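All protein chains of the complex are present and in place, except for one that has been dropped.
Here is chain A:
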Amino acid sequence: MTFAEEAKWADLNRILSRSGPFTDPDGTYEMAKEMILNSCKILLYTVQTKLTIHPRGAGGLGCEILKNLALSGFTDIHVIDMDTIDVSNLNRQFLFRQADVGKPKAEVAARFVMNRVKGCKITPYYGAIQDKDNDYYMQFKIVICGLDSVEARRWINSTLCKMVDANIENSFVPLIDGGTEGFKGQSRIILPTVSSCYECSLDMLTPPTKVPMCTLASIPRQPAHCIEWASILEWPRVFKDKKLDNDDPEHIQWLYEQALARAAEYNITGVTYSMTQGVVKNIIPAIASTNAIIAASCCNEALKILTLSNPPMSNYMMYTGDVGVYTHTFEHERKVDCPVCGNPATDLEIDPEWTLQDFIDHLAAKPDLQIKKPNLKRNHAQLYEHDNAAEYSTGLDKKMREMVAEGEELEVRSELPFVSKFSLVFKK
């Protein structure tokens, strides 16, 4: 039975078979049908745990996206997710039930959607995504990203940008990315090397406020200071090498009690168990409705791009729902010197009096760089390697001017799959 004959797709078929006033003239019904029914593989990338950062799974977006793709007629969906179901997911991740707690998200979600929407094939993948080569990514028509980890997004973004090769068919795979926080969220389309990429907009992220160690150690003022003291300073002091497990209620309970006692000592009020958990796990509030909005936006753009039934948005939407409804939809511009999709070797101003350690801190803190755990290379000689930090520990106090010359080019690698090249400029 063809797509048009299937009674189930009457609504979708009616719209796709007619062209609208804004429809791309190249878009034909035949193409739309083919896109949806045949070999249109879509990759949904949700949680990535192999990177060293702790990922916050966006299973909420994941559930919505799977449902939306299945009910948009897509039949070959691959999903990568390494998270398991937690009870606190149930207020929004509607493919999971109490009895599923502890099971892998990708598998439970795939089974549920395939059971409900007949004819849709969902392949859950359970493994390290970095092990996949370009051939793996090139089989997809589009990649949709629904995760709340900056590092994981940077990784997939640069992988897809670096893959583009005019001589290789299928090397161009658009990326659609969504994220939420409370009543707010954003969605965007990234056309690798054509429109602005994730790295181009890195400085739009507000850096997390870091409380100075001395405040935690000796002059706490806020309940959060007491909680961070308990988790960062007191836990290692008392338990030495035993690792703090944020998901272990006994560990959280211990932190809560320590924080409460410290707060009392300094006459600070407001430490609660819930706040302790929130600070330690860096919990971002999440609700079903916001996930629905952002996931729907991502899938709407995917549908428009793949079927040419209407033009895609340009190219970034921010949705704010806490004060009325406000959206800002705009063209995010490419950054000429973007280390991923732009021209490398950019000027980087440094203070020659900095120590190597100061320089490494600077790379991590500068909002448009945020390069942590770097490997630094000059003139084919290694200056520093994070992975062999011990070998380089004695060099950390050396001044930059003793190690590099002005105008010299420095290559910086991190665990992200791209190399940044800097031409060093000395601060006067």
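The definition used in the following text is that a residue touches a chain if its C-beta (ideal position, glycine included) is under 8 Å from a C-beta of that chain, and two chains touch if they have at least 3 such contacts; residues count from 1.
Basically, contacts and distances are computed from a predicted model.
Trainee: Just by its UniProt name, which of "mRNA export factor MEX67", "Light-independent protochlorophyllide reductase subunit B", "Large ribosomal subunit protein mL43" or "NEDD8-activating enzyme E1 regulatory subunit" is the chain not shown in this complex?
Mentor: In UniProt, the chain excluded from the picture bears the name "NEDD8-activating enzyme E1 regulatory subunit".
Trainee: Per the definition of touch given earlier, which of A:166, A:323 or A:390 contacts the omitted chain?
Mentor: Only one listed residue reaches the unshown chain, and that is A:323.
Trainee: Identify the residue among A:31, A:90, A:194 or A:244 that touches the chain left out of the display.
Mentor: The missing chain is touched by A:90.
Trainee: Which residues does chain A use to touch the chain missing from this display?
Mentor: Counting over the whole complex, chain A touches the hidden chain at residues 6-12, 14-15, 17-22, 64, 67-68, 71-73, 87-88, 90-92, 94, 98, 116-118, 182-183, 187, 219-222, 249, 252-253, 256, 260, 266-268, 272-274, 277-278, 283-297, 299-301, 303-304, 310-311, 313, 317, 319, 321-327, 329.
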